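Input: one structure, supplied below.
A single protein chain has been omitted from the complex, and every remaining protein chain is retained in its original position.
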Amino acid sequence: MSVLSEELREKIRAEFPKYPNKRAVTLPALHLVHDTLRAVSREAIVEIAELLELHPAEVHDTMTFYNFFKDETNPLGRHRVWFCRSISCMLRGGEELLETVCHKYRVHPGETTPDGRMTVEFAECLGACEGAPCILVDDVCHMNVNPASASALIDKL
Amino acid sequence: MATFEPALFARINKPDSALLKTYQADGGYSRLKEFLSMAPGDVTNIVKDSGLRGRGGAGFPTGLKWTFLPKDHPGPIYLAINADESEPGTFNNRYLMELDPHQLIEGIILACHAIRSQKAYLYLRYEYGTSYRVLDAAIRECRAAGILGNNILGTGVCCDIVLHRGAGAYICGEETGLIESLEGKRAWPRIKPPFPAIEGLFRKPTIVNNVETLCCVTQILYRGTEWFKSIGVPPDPNNPRDPGSYGPKLYCVSGHVNRPCCVELPLGVTARELIEEHAGGVWKGRRAKAVVPGGISMGFLSASELDTRLDFAGPGRVGCLGLGTAAVVVVDDQTSMVDVLYNCCRFMSHESCGQCTPCREGTAWMTKILERIRTGQGRTEDLDLLMEVAGSMGIIPGTTICGLSDGAAWPVKNAISKFRSEFEDYIRSRKASVTSAQQLMAVH
Partner (left out) sequence: MATVTINGKDVEIGSNERLNCIQAASKAGVEIPAYCWHPALSVVASCRMCLVEVGDKKPDGTVAMQPKLVPGCQTPVKDGTVIIADSQKVRDARKATLEYLLLNHPLDCPTCDQAGECYLQDYSFNYGRGYSRLNEPKNIKPDKDYIGDQITLFTDRCIMCTRCVRFTREVSGSAELQVVSRGSHEEIDIFPGHPVNNPLAGNVVDLCPVGALCSKDFLYQQRVWWLKSTNSVCQGCSTGCSVTVDQNEDKVYRLKPRVNELAQGHFMCDEGRFGWKYTHSEERLTVPQIRSNGHTTSQAWEDVLASVRSSLQKAATGRQKLAAVLSPWMTVEEAWLLAVCIRSLSPQAVLAVGPVRVTGADEHFPKDLRGHVIEPVKFTIRAEKCPNRAGVQAVVAHFMDELMPFEELLRLASSGQFSAVYLTGGDPQGWISEMQAEAFSDVETVIVQDFLPSPVLQHATHILPSGTFVEREGIVVNHRGLAQLIRRAVRGPDGSRPDSRILWELSGRSGLFQPEALRAEIAAAVPALAALTNPALKTTGVLLETAQQTTV
């Protein structure tokens, strides 16, 4: 029973023509699987490797290089909220913001809330320094965030 | 000073600035056909003559880099656009991509023509979701309008762009780290030689250019090299090897200022002017203690160095690494430099790719030393040790494969040499300043 649906496989295959070899589709494939399944499990890695004609270790070592991807032991919640901890955000209260949120929602960076709603992460510079402190909620960046506005955003997820 | 008329930012405040029709209404793509009918070498010569230097951090003359490609190579030749923008404090490429994607696309097409490439890979950091959506839409608009694809506007030139999203690693902003990442591997920068122009993406000749650099290419072709050279700082007449600092630059200002912003100005504005006249001055009525001149890799200017001109040569004269990304971050006088330096070191050790020994071990060591200092258990010898470690790593002494190490070392070198007494006082006071927030993020 394969972990990757035919639809997901089609999406991965659709990337092949863009590159001269299949290995270059590693990162796009990991993203596709990770976004859909909220983790890249061992089985998924094996299936990705088969599609890309690579050894599983060759997919897995790329995957672990980026702290971005979760495996099946610690899957993502329904949403992922990144809190920037680099210099500009730190100078304007970013670290305290993260602490407040972690305290309020009883979760540590890297972990998911018990109700599975949100995974909290710290991030390095998100490139929104003019609006520090900023957070990235899934694929949308929010600037000039304070504990109140962060809670409001999170509660709406 | 007279308000500078933006070129790169000419359209960003227009409604629907990202749409094709807005770009075209402003004259965008109107001469693309003419430029694509020129010989590729002629386009390269224009860029060379303009004196354009890369805006990604290294400041290498762009046109010169294009000439490093092998002549008569059967191809394919690739253009890789470095949109990984991860240097802390930097966000100018984000503006360009979100608000004026077509200026970038036109620059890409022009660059591809000059280097005889038909395929451009735009490596975009994953966190720039909006940029991704905007660029994707813009590229589709171009394809539909015959501006990208086969036979662009009937000229016979072919060019297309593949958007490739990263996954959150600073080292993917290094040329060959980007290439390795794009190829699907761990982003371990390659040893050089061979350089990317000879053997790059998929082992083919590749030019890697920054987003802002390519937007400058568009402006240079449309407005001319005279225009470009009328802006900025000409070469130092006493230094025959100085290519000067021509053209406009997008400066990012963030940190302890009243109006953090991204502003387009001629190269060479001073840090003081940037902060006071464009960013509303230091916040809360305070003074600046230290200013990052171009992303944290470049180190720090001290309060007495704020009249440094932020061009390619200025920061180096006061002991910083260089202009970098021209991302200015202001630290006020109520902030501890120990905390600031710790933040920089933690970033670098987190982002070190781990391939070569001095960077892998050295960045972590410096971070651990600073951690200990911040728990109140530092010793003054630690400062000398930090200086020694910082001095032994980097491509400048030749001990590492890429420049991340130099960027890791420079904040340490500048902070300790320019703010030594603050560090010594801190150590002597045995003060501990590890907040619980920082403890939450202890995994560096």
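Each chain carries a letter (A and B) given by its place in the written order, and its residues are counted from 1.
FYI, contacts are C-beta pairs under 8 Å (C-beta built on N, C-alpha and C of every residue); 3 or more make two chains touch, one makes a residue touch a chain.
No experiment lies behind these values; they were computed from the predicted model shown.
**Student:** With respect to the chain omitted from the figure, which of B:155, B:399, B:417 or B:433 is a touching residue?
**Tutor:** B:399
**Student:** Of B:162, B:179, B:338 or B:353, which one is in contact with the hidden chain?
**Tutor:** Touching the chain that is not displayed is residue B:353.
**Student:** May I ask you to list the residues on chain B that touch the chain which is not drawn?
**Tutor:** Against the left-out chain, chain B lists 169, 186, 188, 191, 349-358, 360-365, 368-369, 371-372, 382, 385, 392, 395-401.
**Student:** Residues of chain A in contact with the chain that isn't shown?
**Tutor:** 42, 45, 53-58, 60-61, 64-67
Here is the rule we use: only the chains that are shown with their structure count from here on.
**Student:** Hey, how far is the Cα centre of chain A from the one of chain B, in Å?
**Tutor:** Each chain reduced to its C-alpha mean, chain A and chain B end up 24 Å apart.
**Student:** Note which residues of chain B are touching chain A in the complex, please.
**Tutor:** 76, 85-91, 93-94, 125-130, 132, 162, 164-170, 181-187, 202, 252-256, 260-262, 292, 296, 327, 329, 331, 335, 339-340, 343-344, 347, 350-351, 353, 435-438, 440-441, 443
**Student:** Taking the complex as given, what residues does chain A use to touch chain B?
**Tutor:** Contact set of chain A toward chain B: 18-21, 23-28, 30-31, 52, 58, 61-62, 65-69, 82, 85-88, 90-92, 95-96, 98-99, 102, 108-110, 122-132, 136, 138-141.
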